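Input: one structure, supplied below.
Then we have subunit A:
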Amino acid sequence: MNEAQLYGVCGAGLVGIGLYGAILGRSTLRRLLAFNLVGSGVFLIFGAIARRGGLAGGAQSDPVPQALVITGLVVAFAATALAVALLIRLATVAHEAASAAATPGSTDDPSTPATASQGRGERGPGHVGAGHS
Partner candidate 1 sequence: MPDVSLPDPHWADLPLGFALLVLALWLTWTQRDRAAVIGFTGYGLLVAIAWVRLGSMDVALTEAALGGGLMGLLLLTAAARLGEETDQPAPGLPARLSIALLCLGVTLVLAAVVLGLPSPAPNLVAPVASHQAVTELGNPVAAVLIAFRAVDTMLESVVLALAVIVLWSFGADRAWGARPRALHLGPPSPALVFLGRLLPPAGLIVGVHLFWTGADHPGGPFQGGAVLAAMAALLWLARLGEPPRVSDGLTRLGIVVGPLLFLLIGLAGAVIADAFLDYPEALTKPLILLIEAAKTLSVAVALALLVAGPPELPGPMPPRQSGRAAKGVTP
Partner candidate 2 sequence: MSLADAFTAVFVSLGAFFFFAGWVGLVRFPDALSRLHALSKADNLGLGLVVIGLLPQASWPFGTLKLIALWLVAVLVGGASAQLLAGAIHAQAAETSTGGEPGRGTEAAPGANGNDKATS
(Lines give C-alpha, C1' and ligand atoms only; values in the text may rest on other atoms or scores of the structure.)
Protein backbone atom coordinates (compact mmCIF):
# COMPACT_ATOMS: atom_id res chain seq x y z
CA MET A 1 0.00 0.00 0.00
CA ASN A 2 2.38 2.74 -1.18
CA GLU A 3 1.50 6.42 -1.02
CA ALA A 4 0.12 6.46 -4.54
CA GLN A 5 -2.53 3.90 -3.64
CA LEU A 6 -3.14 5.63 -0.30
CA TYR A 7 -3.90 8.96 -1.94
CA GLY A 8 -5.91 7.18 -4.65
CA VAL A 9 -8.20 5.67 -2.03
CA CYS A 10 -8.29 9.03 -0.25
CA GLY A 11 -9.35 10.63 -3.55
CA ALA A 12 -12.08 8.02 -3.98
CA GLY A 13 -13.31 8.80 -0.47
CA LEU A 14 -13.34 12.52 -1.23
CA VAL A 15 -15.39 11.89 -4.38
CA GLY A 16 -17.92 9.94 -2.31
CA ILE A 17 -18.15 12.61 0.40
CA GLY A 18 -18.31 15.37 -2.20
CA LEU A 19 -21.14 13.64 -4.07
CA TYR A 20 -23.05 13.24 -0.79
CA GLY A 21 -22.67 16.95 -0.07
CA ALA A 22 -23.46 17.95 -3.65
CA ILE A 23 -26.77 16.07 -3.57
CA LEU A 24 -27.93 16.71 0.00
CA GLY A 25 -26.38 20.15 0.59
CA ARG A 26 -28.97 22.48 2.08
CA SER A 27 -27.81 25.70 0.46
CA THR A 28 -26.70 26.30 -3.11
CA LEU A 29 -23.29 27.59 -1.94
CA ARG A 30 -22.78 24.45 0.12
CA ARG A 31 -23.59 22.26 -2.89
CA LEU A 32 -21.10 24.24 -4.94
CA LEU A 33 -18.46 23.72 -2.25
CA ALA A 34 -19.20 19.98 -2.18
CA PHE A 35 -18.86 19.94 -5.97
CA ASN A 36 -15.34 21.36 -5.53
CA LEU A 37 -14.62 18.51 -3.12
CA VAL A 38 -15.60 16.05 -5.88
CA GLY A 39 -13.22 17.90 -8.21
CA SER A 40 -10.32 17.72 -5.77
CA GLY A 41 -11.02 14.01 -5.20
CA VAL A 42 -10.93 13.37 -8.97
CA PHE A 43 -7.64 15.23 -9.28
CA LEU A 44 -6.13 13.33 -6.34
CA ILE A 45 -6.90 10.09 -8.18
CA PHE A 46 -5.15 11.59 -11.22
CA GLY A 47 -2.23 12.38 -8.88
CA ALA A 48 -2.11 8.79 -7.64
CA ILE A 49 -2.04 7.55 -11.25
CA ALA A 50 0.69 10.09 -12.06
CA ARG A 51 2.74 8.91 -9.07
CA ARG A 52 2.37 5.23 -10.05
CA GLY A 53 3.40 6.03 -13.61
CA GLY A 54 6.27 8.20 -12.41
CA LEU A 55 7.70 5.59 -10.07
CA ALA A 56 7.41 2.94 -12.82
CA GLY A 57 9.07 5.28 -15.31
CA GLY A 58 11.88 6.34 -13.02
CA ALA A 59 10.71 9.88 -12.25
CA GLN A 60 8.95 11.57 -9.35
CA SER A 61 5.67 11.73 -11.27
CA ASP A 62 4.33 11.16 -14.81
CA PRO A 63 4.13 14.59 -16.54
CA VAL A 64 1.08 13.86 -18.72
CA PRO A 65 -1.52 13.38 -15.93
CA GLN A 66 0.04 16.38 -14.17
CA ALA A 67 -0.59 18.52 -17.25
CA LEU A 68 -4.18 17.22 -17.42
CA VAL A 69 -4.75 18.10 -13.77
CA ILE A 70 -3.42 21.65 -14.23
CA THR A 71 -5.78 22.15 -17.17
CA GLY A 72 -8.65 20.59 -15.21
CA LEU A 73 -8.00 22.77 -12.15
CA VAL A 74 -8.22 25.98 -14.16
CA VAL A 75 -11.43 24.85 -15.89
CA ALA A 76 -12.94 23.83 -12.53
CA PHE A 77 -12.09 27.24 -11.08
CA ALA A 78 -13.69 29.02 -14.03
CA ALA A 79 -16.82 26.87 -13.61
CA THR A 80 -17.03 27.71 -9.90
CA ALA A 81 -16.60 31.41 -10.63
CA LEU A 82 -19.50 31.25 -13.13
CA ALA A 83 -21.67 29.34 -10.67
CA VAL A 84 -20.98 31.89 -7.92
CA ALA A 85 -21.77 34.78 -10.27
CA LEU A 86 -25.03 33.07 -11.29
CA LEU A 87 -25.92 32.53 -7.64
CA ILE A 88 -25.35 36.18 -6.70
CA ARG A 89 -27.15 37.41 -9.81
CA LEU A 90 -30.08 35.07 -9.08
CA ALA A 91 -30.35 36.44 -5.52
CA THR A 92 -30.07 40.01 -6.80
CA VAL A 93 -32.79 39.64 -9.43
CA ALA A 94 -35.07 37.83 -6.97
CA HIS A 95 -34.41 40.59 -4.43
CA GLU A 96 -35.22 43.32 -6.96
CA ALA A 97 -38.32 41.48 -8.09
CA ALA A 98 -39.43 41.18 -4.47
CA SER A 99 -38.73 44.83 -3.72
CA ALA A 100 -40.47 45.79 -6.98
CA ALA A 101 -43.46 43.70 -5.91
CA ALA A 102 -43.29 45.20 -2.42
CA THR A 103 -43.49 48.73 -3.91
CA PRO A 104 -46.16 48.37 -6.65
CA GLY A 105 -45.63 52.03 -7.51
CA SER A 106 -42.48 51.29 -9.49
CA THR A 107 -43.54 51.33 -13.13
CA ASP A 108 -40.94 50.52 -15.65
CA ASP A 109 -38.71 48.10 -13.76
CA PRO A 110 -35.80 47.93 -16.16
CA SER A 111 -34.66 44.52 -14.94
CA THR A 112 -37.88 42.85 -16.15
CA PRO A 113 -37.68 43.76 -19.84
CA ALA A 114 -40.74 44.65 -21.82
CA THR A 115 -42.50 41.78 -23.60
CA ALA A 116 -40.04 39.79 -25.61
CA SER A 117 -38.13 41.92 -28.03
CA GLN A 118 -40.36 43.61 -30.53
CA GLY A 119 -40.71 42.55 -34.12
CA ARG A 120 -38.40 44.02 -36.66
CA GLY A 121 -40.54 47.09 -37.15
CA GLU A 122 -40.24 48.88 -33.79
CA ARG A 123 -37.36 49.85 -31.53
CA GLY A 124 -37.55 47.74 -28.33
CA PRO A 125 -38.32 49.99 -25.32
CA GLY A 126 -36.23 49.98 -22.15
CA HIS A 127 -32.94 49.16 -23.80
CA VAL A 128 -29.70 50.79 -22.89
CA GLY A 129 -30.03 54.15 -24.52
CA ALA A 130 -26.85 55.64 -23.08
CA GLY A 131 -24.18 55.51 -25.73
CA HIS A 132 -21.74 53.31 -23.85
CA SER A 133 -18.67 52.84 -26.03
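A word on the picks: all candidates are chains of the complex that A comes from, given by their letters.
Keep this in mind: a residue touches a chain if its C-beta (ideal position, glycine included) is under 8 Å from a C-beta of that chain, and two chains touch if they have at least 3 such contacts; residues count from 1.
All values reported here derive from a predicted model rather than from experimental measurement.
K.L.:
Here subunit A stands alone, and the other chains of its complex are listed as 1 or 2; which of them touches it?
P.N.:
1
K.L.:
Would you pull the subunit A residues touching candidate 1 in the complex into a rising list?
P.N.:
Within the complex, subunit A touches candidate 1 at residues 2-21, 23-30, 32-34, 36-37, 40, 43-45, 47-64, 66-71, 73-75, 77-82, 84-92, 94-99, 102, 110-111, 113, 127-128, 130, 132-133.
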